[in-house]
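Below is one structure, written out as structure tokens; the observations come after it.
A single protein chain has been omitted from the complex, and every remaining protein chain is retained in its original position.
When the chains are written out, they are named A and B in that same order, and each has its own residue count from 1.
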Amino acid sequence: MNNAESFAELPVAPKPPLRRFHQARWDEPIIFELSAPGRRGVAVPEPGAPLVELPGSVRRAAPPKLPELAQLHVLRHYLRLSQENLGVDLNIDVGQGTCTMKYSPKVNDRFAAAVAEVHPLQHDDTVQGVLEIYWRLERMLAEISGMSRVSLQPGSGSAAIYANIAMIRAYHAARGEGHRDQVITTMFSHPSNAACAKTAGYEVVTLMPDADGLPDIEALRAAVGPRTAALMITNPEDTGIFNPRIREFVDLVHEAGGLACYDQANANGILGITRARDAGFDLCHFNLHKTFSTPHACGGPAAGACGVSEDLAPFLPGPVVAFDGESYRLETPPASIGKVRPFLGVTPNIVRAYAWIMALGAEGLRQVAETAVLNNNYLMHKVLQIPGASAPWDRRRVEQVRYSWQELSEETGVHSEEIGVRAADFGVHYWTSHHPYVVPEPFTLEPTESYSKEDLDEYAAILAHVADEARRDPEFVKGAPYNQTVHKIDMTPLDDPKEWAPTWRAYVRKHLS
Amino acid sequence: MTHPYIPNAEPGVRAEMLAAIGASGVEEFYADIPADLRLDRPLDLPAPLVAERDLVRHMDGLLGRVTDTEQALSFLGHGCYPHYVPAVCDEVNSRSEFLTAYAGEPYEDHGRFQALFEYVSMMGELLEMDVVNVPTYDGFQAAGTALRMACRYTKRSKVLVSGAISGDKASKLRDFLAPDIEIVTAPVGEGGEVEVESFDDSYAAIYLETPNVYGVVETRGRELADLAHAHGALLVVGADPISLGVLAPPAAYGADIACGDIQSLGIHQNHGGGQAGYIATQDHEPLVAEFPSRLFGIAPTKVPGEYGFGDVFYDRTSFAHREEGKEWVGTAAALWGITAGVYLALMGPQGMRELGETILARTRYAMDALAGAVTVLHRDAIHFREFAVEVPSSAALLAALREQGIYGGVPLDDRTVLVCVTERHSIADIDRLAAAVAEAVRNPADAVQNADVKNQETL
């Protein structure tokens, strides 16, 4: 018998329009503050053999000041931190545009775990299954890009761009054209193209967008010449605009003796629709953690793939997998640029990407592309109804859009980053890295194929709500976040050498001593 | 059927969305792609395995054709090491929240920032250095970047690199430092340590690795630091952090930059997919300015007692200034940083010391055990985890051992094999290796013949 007084009624009322989210807030100390001398998290096997005496020149003088915790407490600490983090599995992750945040099927993690205890230098005979996955994935990516060969060695998209530049450099050197010292890119190609080219010693010529938001082809005509090593271009660019004259760009560079290299970081909307080689490109790269669904892992491990034409194949990073019809072997291409990372590649992610394509097939990949593009255009339709939001250049978009809050910002003084932080109070991401800063007050949304219409409606509703808040009470938005693990951070000490604390020991030295 | 990964492929919702946009079909969205660039046929890919069960069967079939280092007794190392991975490490790095996150702000992704800050902080203690980066791709990249940092810092373009590094790492360095930086290789002496014959003011840095590619612990770090500094150059040391519970950290003998791979710290071998690089320096602003990778630091929040985090000295990175950045920043190996942090928290100072002692002792035990049958190189040097042996034929010996279910080591050349021993190997495992090596060396013909037979069987 329950004598308590009733204070609520059934049925439960409908949910409010916006989710009442609050991020986990464990108020967790820094792990060093949890330490107590003598505690242990894991024990180590006894030597079982005589100890080795080290001379003073190489012996550690004092034990490292690592924290000392029992196992449960290490686990608990990190699980709490994990709860204070959002991943694709937990939110409508459309706000990290250019990064293609899509669902990474759980079953693929199981396949990845199956190679956990495989050593990369095992004899080929003992890893035929792994080599076959490399071979098969290479063939599939060759078909998707139209290229002849594909290296799966790079550890990320940027590393793949760098490998492509290294091949371009080797190709020209082999033809006695080492004097080609300029790389042409565009303002809205991914910034890594410029950064990698510069690291590789090239001078970078960046084509600006014309009035239509496309790179100026006349400028390219003026830019190409005997010093041109390559054009490195993303298409669709980070604006989401597909350059319809891409073939002419490639031809102009070819006529000048340069190579054309296609950054396919934004390939998710064009899988099975158009291919790099068919537009005349000599090299391309994919980000397997973007388009091919391997998880982003807080920023890696990722994986990249470099596709090349027949002419560039001799320069591929080595080794690559060869198949003689019966067994798989490793071999190094004749003019290989060498290794771009240790061993064969980021195998767990190669396995995941392979499994992902196998679950989709040709028709599935096309559905991925078409749905990613549909989702993007649907979300754009919703976002552009929000007063103060715009999409610079009145043009068609493929799989993402770089929007602008310029109007809202000029009216309210609230910046795009601040809107993003406030939006996170409703349980979604929205990141603010949109370099170059050409579109004012930018935000870039890329809804991929993974999200439902309801997800997109919810996301747009959150943005509309925050934009409205910015008009009614800009101070409130600027004071965000409110429903997060921590409150608004004062970033100023991070730029001051006297105050910055990149490690706990620096913090203790500067602020606690 | 609507694919389980693509909710809006369902025809009803697709039509509803198109209607909302006012588009007749998805084709409209592709109107900017010229007809001559369109693929006019379906991609030629294998038939899909949409049902998860079918996919599992297919993948099990492929992955079943692998014999991993749990099934065989492996002594393979050479850059990727079979250390024991505590279960808590796997538990944490397989959490969805970490595994599927990317680059959220330090609010909704506070956990990632704190976990990575703690990782760099624990590395800082191990290294006795105040500045450690969020992981770069791997130890190769870390060495390349550390040397580029040294060149930018000293405004010089020549480096002296230890000859006792792996051939693959040397290849990567040549590629990454070309064309503007000259690499001079320092020879390896009889004892297995590097010897610096000449050095002058044109060098930006000396790159020393310890333990080196032969497992030899370099003992002249202080001497080389003094030499470098006398010429206005830096000492860059590649060191595996797993060794630093017992070995002096590079900073202790004067290194300016430390770097290396952290795969040893709680990360499975992953067929080479578990690599991640660290770079560390003291808190010296001009050197900090040369880090291309992100650095996370503590910042206060509005609320007393709350730790916030953010990027230290943000303008360095290629995100902020494209062509003026120092190299590039992108997705690298953050999850392995978090994992290594978990590992160091589990191990603590005592664990790291005991682990080092066990590895030192077992390495020495294995060297002694094999010395009866083959020539152990650099026997008088201190070894950590690896040692090289000279054998009549690397391929024949390793084939014979493989017959016994043993991956005996990595062939460095036709007659040199590198053997790796960690805490994962019991004394009995080492004895079994020694016995098998002795047997193979005693009866080389049998061994090779057996190997040939086996090869034919697999063909």
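Criterion: a residue touches a chain if its C-beta (ideal position, glycine included) is under 8 Å from a C-beta of that chain, and two chains touch if they have at least 3 such contacts.
The definition used in the following text is that contacts and distances are computed from a predicted model.
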Options "ABC transporter", "Predicted polyphosphate-or ATP-dependent NAD kinase", "NADH-quinone oxidoreductase subunit H" or "Peptide/nickel transport system ATP-binding protein": UniProt name of the undisplayed chain: "Predicted polyphosphate-or ATP-dependent NAD kinase"
Touch criterion as defined above, residue of A:Thr100, A:Thr206 or A:Thr239 at the omitted chain: A:Thr206
Omitted-chain contact residue, chosen from A:Glu363, A:Glu411 or A:Glu499: A:Glu411
Candidates A:Pro244, A:Gly257, A:Pro474 or A:Pro497 - the one touching the absent chain: A:Pro474
Residues of chain A in contact with the chain not shown: 187, 194, 198, 202-213, 216, 218-223, 409-413, 415, 417-418, 421, 431-438, 440, 474-475, 478, 489, 491-492, 494-495
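Assume only the chains that are shown with their structure count from here on.
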Chain A and chain B, separation of their C-alpha mean positions in angstrom: 20
